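So that we are looking at the same thing, I have put the structure below in structure tokens.
Heads up, one of the protein chains got dropped from this complex, but the rest are sitting where they should.
Naming follows writing order (A, B and C), and every chain is counted from residue 1.
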Amino acid sequence: MWTEKENALHATLKFKDFVEAFGFMSSVAIMAEKQNHHPEWSNVWNTVHIKLTTHDAGNIVTDKDRKLQESINDIYSKYQLA
Amino acid sequence: MWTEKENALHATLKFKDFVEAFGFMSSVAIMAEKQNHHPEWSNVWNTVHIKLTTHDAGNIVTDKDRKLQESINDIYSKYQLA
Amino acid sequence: MWTEKENALHATLKFKDFVEAFGFMSSVAIMAEKQNHHPEWSNVWNTVHIKLTTHDAGNIVTDKDRKLQESINDIYSKYQLA
Partner (left out) sequence: MWTEKENALHATLKFKDFVEAFGFMSSVAIMAEKQNHHPEWSNVWNTVHIKLTTHDAGNIVTDKDRKLQESINDIYSKYQLA
């Protein structure tokens, strides 16, 4: 689900529709702010692309990215079961 | 999951935590506005209580409530699988 | 805007419509989780009722409530300008 390239973690996640995709994004938004670490992300209807990298560390993948990645995986696991 | 009493449909839904509960609420909010029919709902941490009734019809349960109820069940089905 | 009664802070906030009310709720949800302190709140269309109290401290108003209250006021200030 995730690939690491150019010093960033990337994932493209699919959902049933926009309603589901945005419910997922709302949960991720909460976790991102809680961890003080925000994704670069985009959405088109049922698809969410997420890029994680740590700007403050010179745009490399750090523990902050790994931690948010884990939270995202946890939230996404619900939707994968469908 | 739902009970009908005093001319309204009631459900009390449980989630793993607040993050999950609010993701669910975000999806429901979108469907409610799309259907031009809004719930009376409350939230405390991992619990969401929903009450559906049709004010314009004199506070009775109508097809509008049944339709939103179906959408809510559909969204909630993801979380029940956990 | 806020009243203190029965060891809790209460506010009833009005918005233009449901779309605006839920945008506000999404911002508040993020701050609540960030502060590890969650409101008891309910919503009907353009109205949001919020109750803040600290369960862990025996249901009294504490600094946790005051801090979340401040964040809510800050978020709500945008909507009051309308």
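Here is the rule we go by: a contact is a pair of C-beta atoms (placed from the backbone, for glycine too) under 8 Å apart; a residue touches a chain by one contact, two chains touch by 3 or more.
Owing to the predicted nature of the structure, the values given are computational and were not obtained by experimental measurement.
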Positions on chain B where the hidden chain makes contact: 26, 29-31, 33-34
Touching residues on chain A - with respect to the absent chain: 18-19, 22, 25-26, 29, 32-33, 38-45
Touching residues (missing chain, whole complex) on chain C: 18-20, 22-27, 30-31, 75, 78-79, 81-82
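Here is the rule we go by: only the chains that are shown with their structure count from here on.
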Chain A and chain B, separation of their C-alpha mean positions in angstrom: 27
Distance from chain C to chain B - Cα centre to Cα centre, in angstrom: 21
Chain B: positions in contact with at least two other chains: 18-19, 22, 25-26
